[in-house]
Structure formats: C-alpha cells, structure tokens
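Note that one protein chain is taken out, while the other chains of the complex remain in position.
Moving on to chain A:
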C-alpha cells in the first residue's frame, strides 16, 4: 500500500451503505452487458446462418477481409485490456497518477485499434468492397449473398467501433476527473465498473474476429 492515497467510494444519499452502493453498480453494469451481449449475438447469429446457407459466397467475401489487420487489432485490444487491468490494480492501491497513465495507455491502444480499422475500411473502399454505396460498384457482383455478408460485416464492426469510441470517450473524461487529487478517495469503483465495460468490448471483438475473419478463410 506504499505511496497510495486513500481509496474509497463516497456514499450517495439514497444508499444505506457503501457496500450496497458498490454491489448495485456492479450488478447494473453486468445487466447492461447482458443486454449488449444479446444485441451482438443477434448479429453474429445472422452472419453464421448466412455462412451455413451460402458458404462459397461468404468465403469469397471473407477473402477480401484484411486478416492481418484483424489479427493485429485483436492483439492491440487484448493489450488494452491488460493496461486496463493494470489501471484497476493501481486504483485499488491508491496510486492515482500511475492509474491515470495506464488509462491513457488504454485509450491510446483503443485509438490505435480504431485507426487500423479505419485504414481497413479505406482499403475495402479502394477494392470496391462497400456494396452499400450506391455510387461505387461492388467488386463481387456475381455473388449477391457475399454482398450481404460484407454488409453484415460493416454493421457488426461498425457497432463494435461505436462501442469502442464511447469507451474511449468515457475513459478520457475519467482521466480528466482523475487528474485532480482525491478522485480515488471518492470514486474508486468507477474504475472497476468501467473496466467491466472495457473488457466486454474486447470480448466482443474476440468473438467477432473468428466469426467474421478466421472461420471463413
């Protein structure tokens, strides 16, 4: 515990105890993640059904996905989960400044992911792999189901990207709050709760990558 400031949670007026408040926050986040899981499950399921009904078309489309960018991005996100865990550990110890650094690293890795993803989208655009653009003819015209697969790929990765973007925004807002002393004394559990969300975004990608990229190669 050396060097840390005090760690705790300020009691909100409608709770009886801090324990109760923390329990509520954790349960709330898990409930939210459960609904998120079902949201993504619906999408992945649709993609898997398409894969079963039109295997060749899906494979033809998946060959255009940038496997290596996807793979690198998987590593990047796992890395960001590690730095996030680091931030959580440090927050428990009360090392506020170290925690902020780890949070910034997490945000940086998240941004790197988005940058790589953006580059991937750009390359897709270049290869005429954006079938939903009406003014840009689609590359695999002879395979309509592949068009659907690519579109689902955009819906799923787009929705994931949106979650990541939200995550980065919250993370940056929290680092700002945490740059003032005394943050951990009042709000330590915000870090824990946010950590759950961050790991979840990571997990969704870890499911998306095999479903979209690996399985169809």
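Here is the rule we use: a residue touches a chain if its C-beta (ideal position, glycine included) is under 8 Å from a C-beta of that chain, and two chains touch if they have at least 3 such contacts; residues count from 1.
The rule we apply is simple: contacts and distances are computed from a predicted model.
Choosing from "Cytochrome c oxidase subunit I", "FAD binding domain-containing protein", "Dihydroorotase" or "ABC transporter permease subunit", the protein name stored in UniProt for the chain missing from the display reads "Cytochrome c oxidase subunit I". Although one chain is not drawn, the whole complex shows that of A:152, A:174, A:191 or A:212 it is A:152 that touches it.
Listed by residue number, the positions of chain A touching the unshown chain are 13-15, 20, 23-24, 27-28, 31-32, 34-36, 38-39, 42-43, 46, 49-50, 53-54, 57, 131-132, 144-145, 147-149, 151-152, 155, 159.
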